[in-house]
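As you look at this complex, bear in mind that one protein chain is not there, while each of the others sits in place.
For clarity, chains are labelled A, B and C in written order, and residue numbers in each chain start from 1.
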Amino acid sequence: MSAISSTPTVRKAAAPPTFETRMWQFMRLSGVLLIPLVWIHVALKDVIVGVHAIDLNYVQKIWAITAWRVYDMALLAFAFGHGMNGLRHVANDYFHSKSAQKIMAWAILIGWIVITAIGGIAIIGGVNMP
Amino acid sequence: MKVHLKIKRFNPEKDSKSWWGEYDVNVDPTDRVLDALHLVKWYQDGTFNVRRSCAHGVCGSDAVRINGQNRLACKVLIQDIVKNDGDTITVEPILGLPVIKDLIVDMEPFFDHYKSVMPYFVNDEALPADGRERLQNIADRERYDQGTKCILCACCTTSCPSFWLNDDYVGPAAVVQAHRFIFDSRDRAAEERLKILNEQMGVWRCRTAFNCTNACPREIPVTQLIGEVKKALATGEIR
Amino acid sequence: MATFISTLWEGVRYRGGIGNWAYLFHRLAGLATLLFLAIHIVDTAFVFFAPSLYAHAIDIYRSTPFMFGEIALVAGVLFHGANGLKIIVFDYRPDLWSHENEKRAAIIVFAVTIILWIPAAIIMGNNLIQCNFLHLCGE
Partner (left out) sequence: MTKHHQFDAIIVGGGGAGLEAALHASKSANVAVVTKLYPTRSHTGTAQGGIAAALGNMEPDSWEWHMYDTVKGGDYLVDQDAAEILARDAIDAIIELEHMGLPFDRTPDGKIEQRRFGGHTANFGEKAVMRACKAADRTGHMILQTLYQQCIKNKVNFFNEYFVTDIIVEDNVCRGVVAINVADSEVHLFHAKAVLIASGGFGKMFKVTSNAHTLTGDPVAAYYRRGLPLEDMEFFQFHPTGIYKLGILLSEAARGEGAIFINDKGERFMERYMPTLKDLAPRDICSRCIYEEVRAGRGIGGKDYVYMDFRPGTINKFKSGPGGRDVTREHLEKALPDILEFARVYMGIDPMKDPVPIQPTAHYAMGGIPTDADGRALADNTNVVTGLYAAGECACVSVHGANRLGTNSLVDLVVFGRRGGKAMADFCKPAGFAPLPITAAADTIAEFDRIRAGRGSERAAAIRADLQNMMTNYVGVFRNGPDMQKAVEGVRELKARFKNIKTDDTGKIFNTDVLETFELGCLLDLAEVTAAAALRRTETRGGHAREDFQERDDANWLNHSMAYRADDKRDAAVTRCDIRFENKPVTITKFQPKERKY
């Protein structure tokens, strides 16, 4: 009977991923991406360039480079997605009834779609010089 | 020495809201806070109430908030929290469970959460033919040791900001219990438990605030165990 | 509602450790950043939808209170990011959640936040003084 292994057993036990699992993973993934995305963005716009140097011309100049448009697109997708899902988390802390949570989730989803769409169209459309 | 006890009192039969009872008691520095509470109850005001039984930190009855932190009243010595004669010790009920009277809270919601995670051993496979124990190697036994220390005192769950805000969260104590079985190599219901914890009010409610680990009188690394459950969910692997 | 407020208040009164503060700041910083971000996306979108309004929006950003807010925001973003990274690392290695590590990690997060924030705050503060008080910035 001494034929028992002395190493720890590893077992597979997958619970089907729920929406919450996916969102948890998304928060980590986007979090990692947001470190460069957000920090560089903030460093550039708020610290190095500064709001006083930002105007339509500046935006036009930056967006002339496709890479910056892709960058801003990623920022929009990940930062706002991350933040709005975070907001959903927070809402679930404060709204306890299932129905209230549902309403909040829908409101957040709609808010997310609308604002992301606005931002996305602007990035694609670029600057409309008056 | 003399200590000043400031105890949050509430008697539903008389009071519309809680009030602070103030008492001076003479204690030894090596006495427990529970001893001081007993002095109040036994010799000053018999209407004051606290649950207790073992008086040495193993039954989990007397979780209370002492100087703003969840502790077992029987596991905190006076000398550990007061320096000078006449210093004040504040004692309040734990947070997030309905207060019944004085320091006594309704534990039912806590135990309901506990029961919701299948906190029991499941293995319907045939028993060893020799009529003896199932074998388990030392490493596998060690794997879930931490969680087996839990005395269900609720110090952790009632220190958790996520639980305060939403008591539908199963809470750290329930996750610790689930962990104890999920990581037991003899058990066969890990997937079902993981499924329960994968729900919205399951383990994902934990925001790693760490209050639970700080509060646990059994020194269980609660946040770590919760993290291991999250990881098992994310990877589908129990290792 | 009364219980809601008392829950919040009692929660703040609870003497949790540094982790409790990290949790609180993480949440506040995240929400503040989100609020800012939502506004920021919309006003930036003016460049396409209503370019004439864009200048007005930018003017608001250039106002003194907003620039102070911006400095605070940077602190928030730094802290939230650093703390988020801590959480992600510990999520990946739950065995790191020991008393000592937790304390050490939280202190590192606060330290990193401050170290990164100070130069940023100096530069931004300098901008603020030069542009809003000394009016040295060319329009």
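The working rule: a contact is a pair of C-beta atoms (placed from the backbone, for glycine too) under 8 Å apart; a residue touches a chain by one contact, two chains touch by 3 or more.
Everything numeric in this text was worked out from a predicted model, so none of it was measured.
Engineer: The chain left out touches which of the shown chains?
Structural biologist: Answer for the hidden chain's contacts among shown chains: A, B.
Engineer: Touching the left-out chain: which of B:P119, B:P172, B:G202 or B:P221?
Structural biologist: Among B:P119, B:P172, B:G202 or B:P221, only B:P119 touches the chain that is not shown.
Engineer: Using the touch definition up top, pick the residue from B:I94, B:I151 or B:A209 that touches the left-out chain.
Structural biologist: Of all options in B:I94, B:I151 or B:A209, contact with the hidden chain holds for B:I151.
Engineer: Which subunit A residues touch the hidden chain?
Structural biologist: Contact residues on subunit A toward the absent chain are 1-2, 4, 6.
Engineer: Even though one chain is hidden, which residues of subunit B still touch it in the full complex?
Structural biologist: Residue positions of subunit B that touch the missing chain: 11-14, 30, 32, 41-43, 45-47, 49, 52-61, 75, 77, 100-102, 104, 107, 111, 115, 118-123, 127, 131-138, 141, 144-145, 148-152, 181, 184, 186-187.
Throughout what follows, only the chains that are shown with their structure count from here on.
Engineer: Write down the chain pair with more C-beta contact pairs when A-C is set against B-C.
Structural biologist: A-C
Engineer: Return the distance between the CA-based centres of subunit A and subunit B, expressed in whole Å.
Structural biologist: Inter-chain centre distance comes to 36 Å.
Engineer: On a C-alpha centroid basis, what's the spacing between subunit B and subunit C, in Å?
Structural biologist: Result: the chain centres lie 34 Å from each other.
Engineer: On subunit B, where are the residues touching two or more other chains?
Structural biologist: Within subunit B, the residues that touch at least two other chains are 165, 230.
Engineer: Can you list the subunit A residues in contact with two or more other chains?
Structural biologist: 94, in rising order.
Engineer: State the interface residues of subunit A toward subunit B in the complex, per the touch definition above.
Structural biologist: Those in contact with subunit B are residues 1, 4-21, 23-25, 92-94, 96, 101.
Engineer: Would you tell me which residues of subunit B are touching subunit A in their complex?
Structural biologist: Where subunit B meets subunit A, its residues are 135, 137-140, 143, 162, 165-166, 168, 182, 185, 190-191, 194-195, 197-200, 202, 204-205, 230, 232-234, 236-239.
Engineer: So in the complex, which bits of subunit A are touching subunit C?
Structural biologist: 28, 31-32, 34-35, 38-39, 42-43, 46-48, 50-56, 59-60, 76, 79-80, 83-84, 86-87, 90, 94, 111, 115-116, 118-119, 121-122, 125-130
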